[in-house]
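A single protein chain has been omitted from the complex, and every remaining protein chain is retained in its original position.
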Amino acid sequence: MTVPAVLGHLFPLTGAVLVGLGLCGFITLRHPLRQLLAVNVIGAGIFLILGGLGRGEGVTDPYPQALVITGIVVSVALTALGTAMIARLSEDRRAAGSGPDQPKDQDP
Amino acid sequence: MMLSAPLVLVLLPLIPAIISFALPERLAAWRNAANLVAATVKVGIVADLLRQVRGGVDLEWRYTFLPGHDFLLRVDTLALLFVSLSVFLWLVTTVYAIGYFGRGPNLARFFGFFNLCVLSATGVALSGTVVTFFLFYELLTLATWPLVVHNGDEKSLRAGRIYLAYTLAGSAAFLVGILWLKALVGSIEFTAPPDLSAVPPLTLTLIFVLCVGGLGVKAALFPLHGWLPTAMAAPAPVSALLHAVAVVKAGAFGIVRMIYDVYGIGTVAELGLGPPLAALAAFTILYGSLRAVMQDEIKTRLAYSTVSQVSYILLGASLIGPFAVIGGLVHLVHQGIMKITLFMCAGALANRLGIKAVTDLDGAGRLMPVTMAAFSIGALGMIGVPPVAGFISKWYLGIGGLQSDAAWVVAVLAGSSLLNAAYFLPMLYRAWLLPPPERAGFRELGTTRDRMLVLPAVVTAAAALAAGVFASSSFSPLTWAKLIAERGYLQ
Partner (left out) sequence: MSPLDLLVAAPLAFMVAALVAGQGGRWLILAAGPVMLALSAWLVVLPPGVAHLVGDWDLPLGILLRADGVARLLVPATSACFVAVALYAWHEFSPKAGAETARAHTFWPMLYLMWGGSNAGYLTTDLFNLYVTIEMVSLAAVAMAAMGSLAAGLQYFLIALVGSLAYLLGVALLASHYDTVDATLLAVRARPDLPTLMAITVMTAGLLVKTALFPLHGWLPPAHAAAPAPASALLSAVVIKLGFVILLRLWFEAFAEIIRPAAMDLLGGMGALAILYGSVQAIRQERLKLLVAYSTVAQLGYLFLAFPLIANAQNPAEPWAAVLVHAVSHMLAKAAMFLAAGLMLKAVAGDRISDLAGLARAMPLSVTAFALAAISLAGLPPSGGFTAKFLLLHAAIEQGRVVPAAVLVIGGLLGAVYLFRPLSVAFSGSAAPAVRAEAPLRVAAPLALASLAIALGFAGMTLIELSSVAAPPAVAGPVQAEPGR
């Protein structure tokens, strides 16, 4: 069951990379749906850090995992709300006849 | 009940205020009654307090509202001087306001805020600590603003903006000053002047400038007087009240408190703060009078006259001699009575005859003889003609100046009196000696409303005359000012 020492840092490091990528995407992307996905990438990175750091030698600490599960639930709920809002917004814009559903002023 | 007399005195106007705000317009008669009853009751309470304090009783009501900051209401001789002036003039002005407005829009609001002004002015008078003073001083600003913008036209709104800009900036400076002083010497009560010996003189001077500068805004000290003439856009009862007692007097009263009860005469003299303030006051006296001469509109002329006259109080206070103090304090009362007479007459002239400019005054004395008689007494008093009250103030101030080795004060007084004559006598000349325009069937005292408009000025004019003639009697403002000086400042 022993994991090599390098692998012990694998999860947190991957997580950090994901957070960085997500943040980069959030800042550079314009479309809200893409931004929402970027935020989800950040979230995934954070959960990896949280879960990965909880890995001890031999035993696994249940505490960070409980936190991760709660975090994922919250994140799913918010993503659902976000997508619903984006869908509604593009419907409204299409109904208003403003052409393509590309929002114009979504500068974060 | 005895102990809370100061609190009752301050809070009493809350009752008519609430009644005024709440009653619908069709019950205006009840509103007027409530206002008159409350004002009368207040006069009664003050009369009783005057008797008690004369006998040496001190009443106070204390409440700790923040750590190290007490809310203290205290009845002492100086407080009563201001309070009795306010309650007397408020009763008179209430009658006048009812006559002036009759039935018009927004009167519920007017009388509501009018009463809140009384509350604040009484609070200013009775404050026993600097912080309490500040609270009421600021409340006074808030309560007077709706009165200044009462007419709701562009001119009044502009006046309201300017008024707020000046007064709020002034009280901010004052607040910084008192908190700075509090940080250095602990809480400051008027009866127990703090020990300032450990504070560096430069700091003390700076704090003094902040406080007096802040208070000087309301006292219309040059160059902080700009709001006063524009505030003339307000209706006449408001102008009368702002000028004679509420706002400008609160500022002057505060400066007197700062000099005598916070810093103490000794410290002020040590720091050499008296002469510069006296010089500024003297300059304001002359400047205000000069500007008054140039005005054609009656109310603006009176406003600049106020700028000038209030500085007599400051001149007296800053000269720091027994006669000067008495002169300054007694002028607090005398100027109030005389100036309110003038404003109420000006309002009556505008209301009944539409006269707003000096050049329209021709023959007004024949059309409204009672009003113009009252006006003339006030004007002569302002000039300093004996036996009207103004003469007493100027006499004591002049002697005070000589006592303090400041003979220039006499020159300032003489110059100011000349200027006063220059702007008041032409008005009297036009009113009495020139022929009036044709006015068929005009009667000065035709209706009850007319009488309510005219007679208050007669009462105050009579009071101004009495204060001068009976100055040596035991209940005159002069005697009371001497009592204050004896008890407080001249040990």
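Just so it is clear, A and B label the chains in written order, and each chain counts residues from 1 on its own.
The rule is short, and it goes like this: a residue touches a chain if its C-beta (ideal position, glycine included) is under 8 Å from a C-beta of that chain, and two chains touch if they have at least 3 such contacts.
Treat the numbers as computed from the prediction; the structure is a model and nothing was measured.
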Given B:65, B:408 or B:442, the correct residue touching the omitted chain is B:65
Sole touch to the unshown chain from B:15, B:164, B:293 or B:373: residue B:164
Interface residues of chain B toward the undisplayed chain are 62, 64-68, 70, 72, 105-106, 109, 129, 134-135, 138-139, 142, 145-146, 149, 151-154, 157, 160-161, 164-165, 168-169, 172, 175-176, 179-180, 182-183, 186-187, 189, 192
Note that chain A touches the absent chain at residues 19, 23, 26, 32, 35-36, 39, 42-43, 46-47, 49-50, 53-54, 61, 63-64, 67, 70-71, 74, 77-78, 81-82, 85-86, 88-89, 92, 103, 105-106, 108
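Going forward, only the chains that are shown with their structure count from here on.
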So, in whole Å, the Cα centroid of chain A is separated from that of chain B by 69
